[in-house]
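For subunit A:
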Amino acid sequence: MTTPPEAPRDATAPLLETRRLCRNFGALAAARDIDFRMYAGARHALIGPNGAGKTTFVNLLSGRIRPSAGRVLLKGTDITRVAQAERVKLGIARTFQINQLFRGLTVLENVYLAVAERLGAAPSMLRPAGRRRDVVEESMHLLDTLKLADDAGHRVSELPYGRQRLVELAVTLGLTPQVLLLDEPAAGVPSAESHIILAAIAALPRHIAVLIIDHDMDLVFRFAERITVMVGGTVFASGSPREIGADPDVRAVYLGQAHRG
Partner candidate 1 sequence: MTPAPPSGVLNRPAALVLAGRHRIRLWETVPWTLAIALYVAFPKYLAFGTELLITILFALSLDLVLGYAGIVTLGHAAFFGAGAYTVGILAKQGLWSEPITGLLLAAAMAAAVGLGSGLVLLRTRGLTLLMLTLCTMALLEEAANLAHVYTGGFDGLDSVPITPLFGRFEFNPLYPTTQYLYVLAVLFACFAFVRTLVYSPFGQSLTGIRENLLRMRAVGAPVRTRLVLCYTLSAAIAGIAGGIWAQANAYVNLGTLGLDRAATVLIILALGGHGRLYGAFIGAAAYMSLSHFLSKVYPTGWQLGLGLLLVVIALFANNGILGVVETLAHTLRRRRTGTPASPPGLR
Partner candidate 2 sequence: MFKRIIAITTVLAATTTWAQAQEVKVGVNLPYTGIGAEFAQLVDRGMELYLKVNADKVQPYKITLVKRDVKDPSGANAKIAVQELLTQDNVDILAGWIYSPNAIASAPIVTAGKKLAVIMNAGTAHITTMSPYYVRTSFSMWHAGYAMGDAAAKTLNAKTAVVGYTDFPPGKDSLAAFKRSFEANGGKVVDEIPMGGAGAVPDFTPFFQRAKDKKPDVFFVFVPAGDHAAAVVKTFAALGMREAGIKLIGPGDITQDTKLQAMGGAAVGLITMHHYHADLDNPENKRFVEAWKKEYGATSTPDFMAVGGYDGMAAIVHVVQTLKGKVEADKALEALKGWKFNSPRGPIMIDPVTRDIVMNEYLSEVTMKDGRVFQKTIGQIDAVKDACKEQKIGPCAPK
């Protein structure tokens, strides 16, 4: 099912691109020949049934796992072999589907760790961490924008799960990424609190290209300007929300089951 080549948004190379990206775990082909393009300032959504290989694709983009074949390019340069730590420096950051936070540390310390890594403050051994005003300042700003300011002093483990998901987002934003990979940002969040997360995502600055992976169709169709559908480890369809919404095959394979009244 090859999709028609999209008209390139503009002349420059796409911000993030994969060419025939594959990854197999033994016999299972978790990712098969994925061609994917994402442009600066994109609001891109990746949807697909469970086991479609979405999280594997995010791990391939973020560098947590290495592809079996194919290439990953950032602004045209090949970063397939570049390790995760380096990709973060190049501006590719991701959140985790299941929270991966520093549970024993306070919310401020969690964000502090990300900001300190980015600003190169981490290796300094002799100055007190709290005295790095630049890092603390930026961290507090971030917490303000995500309305986590009054939780700053609490330990992550003491927060309700919904607010912990916000901290997950805050830590990743601390890396001021060019490409932000959001793996089911609202997963596990009670619907009463999910609006805070949606608001935070909506408020993300335009210059960040955001790829969101989720099942929540309301979120996807309200947020995304482009949608890619993955089935069985490969790209099944790609296009604007309107095209994807109207595409009968997509509806049959995926939206049909998930489309709620």
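Everything below uses one rule, namely that contacts are C-beta pairs under 8 Å (C-beta built on N, C-alpha and C of every residue); 3 or more make two chains touch, one makes a residue touch a chain; residues count from 1.
On the choice of candidates, all candidates are chains of the complex that A comes from, given by their letters.
Owing to the predicted nature of the structure, the values given are computational and were not obtained by experimental measurement.
Contact annotation for this complex: of the listed candidates 1 or 2, subunit A touches only 1.
Across the complex, candidate 1 is touched by residues 62, 64, 84-89, 93-94, 96, 100-109, 112-114, 116-118, 121-133, 135-137, 140-142, 144-145, 149, 152-155, 158, 171, 174-175, 205 of subunit A.
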